[in-house]
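Here the complex is missing one protein chain, while the rest keep their positions.
Coming up: chain A.
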Amino acid sequence: MAGTNGFSVSGYGPQRSTMTRLMARDSTARRLDWPMLLASLALTLIGAALVFSATRNRNEINHGDQYYFLFRHLLNAGIGIGLMIATIWLGHRTLRTAVPILYGLSVFLILVVLTPLGATVNGAHSWIIIGGGFSVQPSEFVKITIILGMAMLLAARVDAGDSEHPDHRTVLQALGLAAVPMAITLLMPDLGSVMVMVMLVLGALLASGASNRWILGLIAAGAAGAVAVWKLGMLDQYQIARFAAFANPALDPSGVGYNTTQARIAIGSGGLTGAGLFHGSQTTGQFVPEQQTDFVFTVAGEELGFVGAGAIILLLGVVLWRACKIARETSELYGTIVAAGIIAWFSFQAFENIGMTLGIMPVTGLPLPFVSYGGSSMFAEWIAIGLLQSIKVQRPVSA
């Protein structure tokens, strides 16, 4: 295989210098969606500042090094960007062929989580400790493989020109493909991730052109499933308490309502321009738990104010808006479904994460895309960006 060291593709033209190739009108780099890329990068860097602010004096978790989390966040971002480049280089169509392997691998990994090899963090048994301070959360990668798998199944016949819309059999297969890892994730129990998966399944189905009955049926099934989960007592006590605290934050301000109350105080006290980076009393005083991960938005709210926190929402808007544009403009249904799945994933996860800090959604353990500290999620998100970029540049399948 040629062109392993650049974006150029074998057989696409005469050999040119790297720079020239990058700047060429038809080069991959020129055809990338730069607004999305820059917005994602901006979110990652804002996230770095916020993570640093939240952790620089938390000696009990930062091993005495105030840059511990900042460094790791940037390292994660670097790896993530590398994964993105690799994804673009491989191209989503190449990955299409590898979907069965990737899907199988990811399902295997979340099954490992259920074994004693998995670790419990904040009530969710969804981690694999690798050692050396590293751990993976396979459910983040499952989100991608579900999207890719569903897109592969749903688009196969349509992209081949055999039918206008996926038939019932195909939809059923796709749902079955998604159901397996979702059921496993529910057992962890990682309810937040399951909710995201439900949303991305909906997004994929929506974009596939599947019959309205499937969409409505799935929404109804989701609602029924939620009731069943509740009624059958499949929720842990801490999850019920989180929902109770969401319904009434004043319920137990020092217990389950503590997170939401403190988060809301932090954000509310920020005002228009905030207390200034590193100057928020709620953040400095560590009143908000999980502040570098799930509650990172509270740092922005308190220290950067409405201006800074609003900017985060705006940047997410840019990413999602460009993603929508890509979904609309791509010629093949496979790319459309992948893009729609990613849009559903990012938008719901951002809404749930920011919504819970603002007190309009119940608390679940979901990171804010690009901003929250966390390796697995960061990697998965950058891979997703890579997929979107790949759809945009429409590279043909490599040899």
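Worth a mention:
By our rule, a residue touches a chain if its C-beta (ideal position, glycine included) is under 8 Å from a C-beta of that chain, and two chains touch if they have at least 3 such contacts; residues count from 1.
The rule is simple: contacts and distances are computed from a predicted model.
The complex appears with one chain absent; UniProt names that chain "Penicillin-binding protein 2" among the candidates "Penicillin-binding protein 2", "ABC transporter permease", "Tricarboxylic transport TctC" or "TonB-dependent receptor". Only one of A:Leu175, A:Ala344, A:Leu366 or A:Ala384 touches the absent chain when the whole complex is considered: A:Ala344.
The residue touching the chain not shown here, chosen from A:Glu140, A:Asp159 or A:Glu381, is A:Asp159.
Checked against the full complex, the candidates A:Gly82, A:Gly104, A:Gly176 or A:Gly271 give a single residue touching the omitted chain, namely A:Gly271.
On the side of chain A, touch with the chain left out of the figure occurs at residues 57, 93, 158-159, 161, 164-165, 203, 206-209, 262, 264-272, 281-282, 284-287, 301-302, 305-306, 309-310, 313, 316-317, 320-321, 324, 327-328, 331-333, 336, 340, 343-344, 347-348, 350-351, 354-355, 358-360, 396-397.
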